[in-house]
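Removed from the display is one protein chain of the complex; every other protein chain stays in position.
Order of writing sets the chain letters: A and B. Residues in each chain are counted from 1.
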Amino acid sequence: MATPTTDDTKAPGALRRYARMLWADKLACAAALFLLMMLLFAVFGPTLLDGAASKQNLRARNAAPFTLERGFLYLLGGDALGRPLLARIIVAAQNTLVIAAGAVAASMAVGATLGLIAGYAGRTTGEVIMRLADVIMSFPSLLLAVIVLYMLEPSIGNLVLVLAITRIPIYLRTTRAEVLEVRERMFVQAAQVMGASTLRIIFRHILPVILPTLLTIATLDFAFVMLAESALSFLGIGIQPPEITWGLMVSQGRQYLTSAWWLAFWPGLAIILTTMSLNLLSSWMRIALNPTQRWRLELGGKRND
Amino acid sequence: MKHTTALAGLLLASTTLSPAMAQENTDVTVVLAEEVDLVEPCMATRSNIGRIVLQNISETLTELDVRGDKGLMPRLAESWEMTGEGTWRFHLREGVTFSDGTAFDAEDVKHSFERAGSDQITCEISRYYEGIEITPTVVDAQTIDFATEPAQPILPLLMSLLTIVPSETPIEFTRDPIGTGPFILSEWNPGQDIKLTRRDDYWGEAPEVSGATYLFRSDAAVRAAMVQTGEADIAPSISATDATDPALDFAYPNSETTYLRIDQNVAPLGDKRVREALNLALDREAFIGTILAEGTQIATAITPPTTLGWNPDVKAWPYDPEKARDLLAEAAADGVPVDTTISLIGRTGNFPGATEVFEAIQAMLSDVGFNVELQMVEVAEHEQYYSKPYVEDRPILVGAQHDNSRGDPVFSMYFKYHSDGRQAGFSDPKVDELIEAATAATGDERSALWSELFAYLHDEVVADVLLFHMVGHARVSERVDFTPTIATNSSLQLSEIGFK
Partner (left out) sequence: MSSMLGKRAVSSFISLMVLIVLVFFLSRLTGDPAALYLPVDASEAMRDNFREIHGLNDPVLVQFTHYITDLVCFDFGDSLRKARPALEVVLDSFTWTLQLALITMALVSAAAIALGSLAAFHVGSWLDRLASGLSLIGASAPDFWIAIVGIVLFSVTLGWLPTSGTGTVWHWVLPIAVLFIRPFGLILQVVRGSMITALGSAYVKTARAKGVRNRPVIFVHTLRNAMLPVITVIGDQAAALLNGAVVVETIFGFPGVGKLMIDSILQRDFNVILAAIMVTALAIFLMNLLIDIAYALLDPRIRT
């Protein structure tokens, strides 16, 4: 009954229908546009602006924001070496999004899979997986970072690996908890009685129910990963200059917080806005993909409790 | 009945308390960046421990004057002289007692020396006595001889680092330090604070400060805020960006020197022209007053200008990118692989603005045609590059900071420049000879030899890329009277603090 089917997305005109539903939710629409912009920054930013973003100019050191004197790129001010913050934020979008998306996607995929197995398979398997989660959870993430980055090169790939491993337990435990609950529900038991295969039950009946919760956590985790990455950079492990990420910019601006707030503020704002947009979009998606809720958007977003 | 006594007590307390409050509060609170792991006298050369222990709890035989130019001053020793080839005699002060009540005598000095050098504990002071055979002999209660082999001309200076503990002190790290100083350790709550209280039976003049509380906050902005709100009186190190209040903030040379260490064994850094180009490529002036605080000095030696033998005739490298490019082209024409990628290793948080400084250096070097890749690392990894055996799979410049506030280059030169030094990047027989000669010399000859060495290293060998003598910033509340000095990094004498 509450199982959303994917069939109707394939129908002709589905795209237009979703566009209309997106338009109905103005906030989600703005969020989508913002994310699209960040995506464009991430793809084209480094090629277009790399020179401007790394050109040092000590005379524009900590230049104040909101003046066009030094040109459009200095609209948000300059950093401690006089590099334009706007250009740096645009260029940094690539590394930031690759790391955050990579880490979140990897930890969610691995965590949810293990969680499904733990919740659905036999007791022993479940128990082993849960203890594995305990080990990861108790393993200090900083120590993991020191070990991995000390023995391997500090590269983006390895950083994604470190961040992904530390976030697995969250998804694993949440998925398992939800599976334990959902598999007792009537429709799942009905499907079982009717002889549906385990895989079919998982993919058709269980996954769709737990996906919203996972997505909610994932969008928030996005911000967490960006900030965790900044903490690692601050301690000297993780991404280091001249590479840039928003997290690194935030941690580098930290010492100027009381004298030049904009150094840490703008990249921090970029992190906040990206996370908020993701969250708004995911809550829109939760409604748009759910046939029993969809009418809310199709009626033009009229409120009804 | 009970009520009345309680009331009387309360009254009594209020009458005794309020005048004291009204009079003057002679306690100070000092907020430091780094918590101390130990309050062990023999570890007092470690700066965070020294700031609490040195001359406050534990005293030394001699003391280097950092406020005036009196040089080495007597402390627990009243005088000293050389009595024979390599033998120093110290005449000790009489009437000095330790805080546990025992009298101070030559046996205590002997025990303190032997304890610091014992292989059962790892006291840091002992590294300054490495390679010298030193034999202490007690002559009488107030006199002690130190025989040195080879002759050690600066032994009295080394004695300014040896903290004296009673002869009963066991050879293991103590958590209850006993010393002859004007203060005792009265309370220690690990992680929170350390409290010192003034002793009544101190041999010298009683300090104005009656007690000190040390707090630990790693964030510089918080330390500055604490003095501002009155939660602390002295913050010996705050960040330059927070030092904005001229009434509270002092800048002082902190005896740290930054430089890039060059490992000459890997091409192209073995070529002198390449090293000159490295030096010419940097616009050192541009850093000062921008990324680094106003008052930072351009370095021409690894030790600050207050050191013996510092050579005023050595001129800093000019900023000449054209010449740097020419030198590189010349070297390239001779087959030197100048376009090899050079790693520039920096340490995150090494000093305020470290990352920016190294980013700017990388940009300036790239500008004249070097192929430099910046790598900022944490402390343990940095140490791998900094000390021998070196990583030699690629040419490496190690950005580092060196501290010498001890007045003599001997504490730096051997391990930075001698062929056998742990952090030397090259091997030059003339340098080795000069270091050995200067170490054994005294007086003007010693000074002249060090000067010669400084010039030779800077102009002839082009041993490294010297950068800056750094400045620190302290914030001092308006109720106390205290001026930081070049030694504030490594000691903070409570007796030098007054009240306004």
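Basically, a contact is a pair of C-beta atoms (placed from the backbone, for glycine too) under 8 Å apart; a residue touches a chain by one contact, two chains touch by 3 or more.
On a predicted model such as this, the values are computed, not experimentally measured, just so you know.
Within the full complex, the chain left out of the display contacts the shown chains A, B. From the options A:Leu142, A:Ile156 or A:Leu289, the residue with contact to the chain not on display is A:Leu142. Within chain A, the residues in touch with the undisplayed chain are 1-2, 27, 127, 130-132, 134-135, 137-140, 142-143, 146-147, 150-151, 169-170, 173-174, 177-178, 180-181, 184-186, 209, 212-213, 216-217, 220, 223-224, 226-227, 230-231, 235, 250, 254, 257-258, 264-265, 268, 271-272, 275-276, 279, 283, 286, 292-293, 296, 303, 305.
Touching the omitted chain from chain B are residues 37-38, 40, 45-46, 119-122, 124, 126-127, 130, 172-173, 175, 190-192, 215-219, 221-222, 225-226, 228-229, 231, 378-381, 383-384, 386-387, 411, 415, 422-423.
The rule we apply is simple: only the chains that are shown with their structure count from here on.
Spacing of chain A relative to chain B, judged by their CA centroids, is 46 angstrom.
Those residues of chain B that touch chain A in the shared complex are 220-221, 224, 239, 241-242, 244, 286, 290-291, 347-349, 352-353, 355-356, 358-360, 362-363, 374-381. On the side of chain A, the complex with chain B involves touching residues 54, 56, 58, 61, 80-81, 146, 150, 233-237, 240-242, 252, 255-260.
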